[in-house]
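Apart from one protein chain that is not included, each protein chain of the complex appears where it belongs.
Letters A, B, C, D and E name the chains as they come in the text, with residue numbers starting at 1 for each one.
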């Protein structure tokens, strides 16, 4: 029954990577907490770097500075 | 004062359907919990089928298999 | 497959009311968008009135003023 | 360590405005709660006016009525 | 920079299990997407079974029926 929301910046995650990610999280919830994979949902939110900030600075700016 | 977030896959919900949905949820909160419609907010998130997984599999793949 | 999150203030919603609410939302998603009830999840968050603000004022204060 | 999610309608917020917003929120959490800016994250969600409703009506319709 | 929110029903997850879960998710994001663990946040929400519904029925009722 778990519901997992993964927020990452939109910087080119591929479908192949998403498949690995959702399969891995679902397996983890099954092995650690015995949660039924059939009712496990995972949603990936890809957020524009102009819409995510760390330390008060948009990620776009951080990327431009090499961070 | 309620705040409702409805997440669905992005598979062609029309504006007419969205109108029915938000009106229905707002009415439900008013009739069941006596919540004031004027302060009831509803947000619909439409999520790409490549970004939603059930049972460890992306919905895109499930759709391709007829699920 | 929908996932619905309903946030309300913690002000005494009963289990009977919650049952009506989740059944109603699930039925609405089925009738309007043809969503499968079996994979529809609804989560209710009850938020303390000290942790919810409208117009920059905590709901606790608004309640004390009769709003 | 705070995580802040700001949801607004998608109606033309500029990058300059977003910079002011995330810097201001981060500063506020530092000054009021002594939270470390280095671990403060802010995410802005811009939501289409067809996907946000108040009082059971989509914002698109409200805007058309001058609200 | 990822932010992960895991919602599970409040049914006795132990601190040891939470440690395995957050370590596993963080490792997964690092190995699959090359995300920096230092800026990866994971939040676990434990939701009362009276506040989570599947198929229009509260989990409390489902548990009573052996589901």
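Rule of thumb we're sticking to: contacts are C-beta pairs under 8 Å (C-beta built on N, C-alpha and C of every residue); 3 or more make two chains touch, one makes a residue touch a chain.
No experiment lies behind these values; they were computed from the predicted model shown.
For the chain that does not appear, the touching partners among the shown chains are B, C, D, E. The missing chain lies against chain B, touching residues 1, 3, 39, 41, 43. Where chain D meets the missing chain, the touching residues are 1-9, 13, 17, 20-21, 24-25, 28-29, 32-33, 35, 39, 52, 54, 59.
Chain C residues in contact with the hidden partner, per the touch definition given at the top, are 7, 47, 50-58, 60-61.
The rule is simple: only the chains that are shown with their structure count from here on.
Greatest centre-to-centre distance from chain D is found for E, with centres as Cα means. Here chain B and chain C face each other with the same set of residues for the most part; over half of the interface numbers are shared between them. If you compare D-E with B-D, the chain pair joined by more contacting C-beta pairs is B-D. Centre-to-centre, using mean CA coordinates, chain C is 20 Å away from chain E. Residue positions 7, 25, 52, 54 of chain B are each in touch with at least two other chains.
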